[in-house]
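Below: one structure, written as structure tokens.
As you look at this complex, bear in mind that one protein chain is not there, while each of the others sits in place.
Note that the chains take the letters A, B, C and D in the order they are written out, and that residue 1 is the start of every chain.
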Amino acid sequence: MARRRRATRSSSKAGLPPGTLVYTGERERDKTQISIIDYDAETLQELPASTLSACLQRRDTQQVTWVNVDGLHEVDLIERVGVGFGMHPLALEDVLSTQQRPKLEDYEDRLFLVLHMLSWDATGDAIQSEQIALLLGPRFLLTFQEKGGDVFDGVRERLRSNRGRIRKAGPDYLLYALLDAIVDNYFTILEHLDDRITALEEEVSEQARPSTLHAIHAMRREMIFLRRAVWPLRDVIAELERGGCPLVDEGTRVFLRDVRDHTIQVAESIETLRDLLTGMQDVYLSTINNRLNGVMKVLTIITTIFIPLSFIAGVYGMNFQHMPELHWRFAYPAVLVGMLAIALAMLWLFRKRDWL
Amino acid sequence: MARRRRATRSSSKAGLPPGTLVYTGERERDKTQISIIDYDAETLQELPASTLSACLQRRDTQQVTWVNVDGLHEVDLIERVGVGFGMHPLALEDVLSTQQRPKLEDYEDRLFLVLHMLSWDATGDAIQSEQIALLLGPRFLLTFQEKGGDVFDGVRERLRSNRGRIRKAGPDYLLYALLDAIVDNYFTILEHLDDRITALEEEVSEQARPSTLHAIHAMRREMIFLRRAVWPLRDVIAELERGGCPLVDEGTRVFLRDVRDHTIQVAESIETLRDLLTGMQDVYLSTINNRLNGVMKVLTIITTIFIPLSFIAGVYGMNFQHMPELHWRFAYPAVLVGMLAIALAMLWLFRKRDWL
Amino acid sequence: MARRRRATRSSSKAGLPPGTLVYTGERERDKTQISIIDYDAETLQELPASTLSACLQRRDTQQVTWVNVDGLHEVDLIERVGVGFGMHPLALEDVLSTQQRPKLEDYEDRLFLVLHMLSWDATGDAIQSEQIALLLGPRFLLTFQEKGGDVFDGVRERLRSNRGRIRKAGPDYLLYALLDAIVDNYFTILEHLDDRITALEEEVSEQARPSTLHAIHAMRREMIFLRRAVWPLRDVIAELERGGCPLVDEGTRVFLRDVRDHTIQVAESIETLRDLLTGMQDVYLSTINNRLNGVMKVLTIITTIFIPLSFIAGVYGMNFQHMPELHWRFAYPAVLVGMLAIALAMLWLFRKRDWL
Amino acid sequence: MARRRRATRSSSKAGLPPGTLVYTGERERDKTQISIIDYDAETLQELPASTLSACLQRRDTQQVTWVNVDGLHEVDLIERVGVGFGMHPLALEDVLSTQQRPKLEDYEDRLFLVLHMLSWDATGDAIQSEQIALLLGPRFLLTFQEKGGDVFDGVRERLRSNRGRIRKAGPDYLLYALLDAIVDNYFTILEHLDDRITALEEEVSEQARPSTLHAIHAMRREMIFLRRAVWPLRDVIAELERGGCPLVDEGTRVFLRDVRDHTIQVAESIETLRDLLTGMQDVYLSTINNRLNGVMKVLTIITTIFIPLSFIAGVYGMNFQHMPELHWRFAYPAVLVGMLAIALAMLWLFRKRDWL
Partner (left out) sequence: MARRRRATRSSSKAGLPPGTLVYTGERERDKTQISIIDYDAETLQELPASTLSACLQRRDTQQVTWVNVDGLHEVDLIERVGVGFGMHPLALEDVLSTQQRPKLEDYEDRLFLVLHMLSWDATGDAIQSEQIALLLGPRFLLTFQEKGGDVFDGVRERLRSNRGRIRKAGPDYLLYALLDAIVDNYFTILEHLDDRITALEEEVSEQARPSTLHAIHAMRREMIFLRRAVWPLRDVIAELERGGCPLVDEGTRVFLRDVRDHTIQVAESIETLRDLLTGMQDVYLSTINNRLNGVMKVLTIITTIFIPLSFIAGVYGMNFQHMPELHWRFAYPAVLVGMLAIALAMLWLFRKRDWL
């Protein structure tokens, strides 16, 4: 698993006035990329970033506009886009301040969401986390991503091929489709984690090593962070589904309910995996304990058999002048036989006590 | 206990549009079986699957129709049935996506439930889990099962023999009867688990072995999964009982309250069994600990008795020229007696310290 | 403590239609006993069971009728009584199905309660549990007990001697009086358990043995079951007190509040005793641990003192031709003195390290 | 810390009718003492107990009457006082039944409170607990204490010296003043406990002994009982502050809010101390563990150094005829040097492994 994620938000903003736009994530070298998709049931246009200002002006259209922004380090550009779409300064600040807690802000004519898009990094064998902010307005949806690359290819495909109801519905349905894609992807993550946990489970009961425990703990840590991303999301989506926001159509709500159910399922799976990890840790500790027991038994058996025998040998190694046994003819073999008898008696005792 | 159930839903659906029908369970070879029972207080007909389409058309009847579908891999057929009975696409998707969390969806004129039917597999000595989806409509009940074989034979028997009020009541009462059969069967599972736990309890205090701990942990894992199936069910049935759904008759509610009580009882029994398992684990660990203590005591007693004696023997085995004791007449027996005295003193000390 | 109570309800009813009357408790040999007490402020009559049918007919009386049924295995008789007093089939089923969870069912003109009457079996030194069901109707109270013998003698005495307000009040006050007697008896149980725990507490810190831990665990198990009987009772009585049921008089409510407070007190005492038991287990484990430490210290002290000495003896027991020391005049006493010095130095070191 | 408080209420009342007055506390020898303070903004009179009956008759006065009763074993007297002031029989019963849970009963024109007055017994170095019951009526406050001696001297002083608003306000403000005195005293208790815990904390990390653990556990037990006294008090005072009781003036409510905040603070401090104690127990166990580790290391080092050396000595102590080494000139010193080398090598190895 990759190096540990920070548990806390960066404090680089402490002391600045609210609404100050500072990007707190990792600086990437790539330029900020903007892509625009304009669609209705009949037509779909993918526009270049350069048309953005035109796009801002013509907002009385009946078409739905999805503006996706990849990369957040060009703060000025982000601000221009945000202000252009009527974003509240605090929301704009939240876009740039990564490591936010998932949240939903309802600014009456704008709906603002922050959540985390997770993906499984096959090369690093680790979870990649990326903050994504969504702004839902009357006929548009604005999405801000930290980096390029996302889990929305399926949604784009459906838009282009006009499959399902996505082209017929408004931007709230697009919002749902993106949320659904993100949450569905959580299942992929969970599946990867589940596979690793299954592997650890076998390792624990067969050949528990210190590294196994470290792996269990690294896993538990991942779970803590995953949980922190998912639990508030539950409330966010429930609020979205329940809430009286006019931007979200009644017909979209049943779909949001579905996403909410999936989020609950993700949350419960995380709890289950945590319970499994706790159980594994107990098994690990008792495996180690059993081994110690085994080691101690071997030590005890060897010691308790040989120490009395060595003592006898020691006795007959004494140099007293008057030790009559030393001169008897069969004393030596008799002593050897006696020693053997003692050893056998000991072994019999151990077996009776179920130590062997 | 059988191999571990997955903790997470399969992610094979990630990226697909909502409403895409993909069956995520195990593929069975058997054909999908459809059975239809048409009844009212006077008559009961068991119709072949071929009459399904006829059945779909004539829905103005006053008879209650129970359509049961066994096996979900013929996705087209499932879709045709579902659409025929006016099922919401998302509900249809949930039918096929096994490993759902128990849930209740109220689509005004349709009531959709997903839950898990458990059964005890006597041959494999394990819990078998199967997802079951129920769709309640005005005069019909539709049930989808993953596999053939269920716990509804008692209900069918009552339908056929016209015992109790089942034939007089509507499809909501049939729904109740099926839920009751499923929940009653949970008690059978719990009884099996309780028996196993009682057996483990005796094993733990008499002859605790590593395998005992593994059995305890396997049991705890079963409990985690069982709990996950039962806890949301509680809310589902409570919502069904409380809720203002017009499809559920006022008279049926008192029966649903009974099922809810049973579900709570199942949930509490699971908690009790979990508590017992936790207690057993503590007993196991302290039993193991006690054994280690016993082993250490034996080692210590043997060592502390013989090491001083061996030392004495070693002293008189030294080859110094001027060791007057070696030439004394009764030095040897005196040393032996002295050794015996030391050993007895040691034993007395151990007994006084309560080590023997 | 007696053998373990089952954690789960018997499943012998799985598959039967609701309302099927099956007695799930232990079969006793005694006949079902019915006793009837008819009273108002002026008169009190104790009627034989044979008058039951007469009693059922004349229900327009202003007298309060308390019918008590001991023993539940004569299912037909129970059914006749229940139906006679207008009991709902599901309630009747609950009467017979022992190991119910405490519950309250409000059937408008009937109030049905199930709870557990506990008593301390002085001979077996164990808690005896018995399910008791109460049906409150307009002018009557019906009670069903599994076995003969109960904690209601004080109530009967008060009825007969016309002490307090019991004869002046209606059947709801009688219900309260019985509940109060049952809950008061819980305190007796708790006192017995408290005494045992106090005894265990002394045992643990003075002479902890494996049997002590087993006793602690048996006690914790009793607590789990006790808790399961008492916690839902809290809600039941609170609902009874709060609820808008017309069968319960406003004046009786203040008394029910008192019972509710007692139930909460019982529940909290159980939690306190559980906490104490958890603490005792920790003390036990650390006592055992300390002993192991003591054993290891003895082993280590003896070993580390004698092993170097034995080594020295071994060196001078070697048979080399050229070992000048062996021929020195005072070598032997010098070596002995040296050994003594080493032993004393070791002891001083151990004392300094606080091991002695 | 003193001997353990019982976890459960005495059961000596089981079976008695409600309203039966039995004093369940310890019997003290002192007579029940009654003191009466009659005051308004201008005058204050401290009346002898003999004026009580006069006081009961003249209740139309505008003066506030505070009747304080010390000692509860004269049941008849208590009853007379209680009935005189219009106390509900159940409340009167609660006065005498000590070890009650803190509670508030609102009898419309009377407000009844039970709580615990704790004090620190400097001689026994323990917490002293005493139940106190308060009855608030239109122009009077009645307080019942188990024993003489209380924490109200400050309040009396303020009454006599007419400091603050206490003389101007009604009996509800007096009630507040007493509650405030009781809760403020909890802080004194907490301070004593905090001091002891700080002392234990140092002991634990410097010279952990079995007695340390026993002290930690005794402390945790005190915490369990303290918690039980304080947690329900929180709700009681919150209810008093929130509630619509006409006996409590609007202006007094802001003061009650202050007491409530203090109670919450006490409750949180208890939790914090409990957390600290749990942490200390962990430290204790790992300190003990570390010592065992230290002991084992010493044993291992001594043993593993000397056992090989003793073996070599043993080899050259064998009596074979043909052992050429024995006759070599410098064999003996060579063997000694070899042994030294082995010992040094071992020590170097231990140091490398960080064992020394």
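What to note about this one:
Following the convention adopted for this analysis, a contact is a pair of C-beta atoms (placed from the backbone, for glycine too) under 8 Å apart; a residue touches a chain by one contact, two chains touch by 3 or more.
Everything quoted here is computed from the prediction, not taken from an experiment.
Among A:Val75, A:Cys245, A:Ala267 or A:Ile288, only A:Ile288 touches the chain that is left out of the view. The missing chain, though absent from the display, is touched by one residue of D:Cys55, D:Ala91, D:Leu134 or D:Val151; that residue is D:Val151. When the whole complex is considered, the residue among A:Arg221, A:Arg234 or A:Arg253 that touches the unshown chain is A:Arg221.
Set against the missing chain, the residues D:Leu90, D:Ala126 or D:Ile264 yield one that touches it, D:Ile264.
In the full complex, subunit D touches the hidden chain at residues 151, 153-154, 158, 163-164, 166, 177, 180-181, 184-185, 187-188, 190-191, 193-194, 197-198, 201, 205, 254-255, 257-258, 261, 264-265, 268-269, 272-273, 275-276, 279, 282-283, 286-287, 289-290, 292-293, 296-297, 299-300, 303-304, 307-308, 310-311, 314-315, 317-323, 354-355.
Mapped onto subunit A, the interface with the missing chain covers residues 4, 6-11, 13-19, 88, 90, 100-101, 103, 105, 107, 207, 210, 213-214, 217, 220-221, 224-225, 228, 281, 284-285, 288, 291-292, 295-296, 298-299, 302-303, 306-307, 309-310, 313-314, 316-319, 323, 325-332, 335-336.
Throughout what follows, only the chains that are shown with their structure count from here on.
The chains that touch subunit A as well as subunit B do not exist here; no chain meets both. For the self-contact between subunit B and subunit C, the two sides draw on mostly distinct residue numbers; the shared fraction is below half. Rounded to a multiple of 5, the Cα-based rotation taking subunit B onto subunit D is 145 degrees. Chain centres here are Cα means. That of subunit B falls 26 Å from that of subunit C.
Per-chain CA centroids place subunit A at a distance of 42 Å from subunit C. In subunit C, the residues that reach two or more other chains under the touch definition are 292, 296, 299, 303, 307, 310, 314, 317-319, 323.
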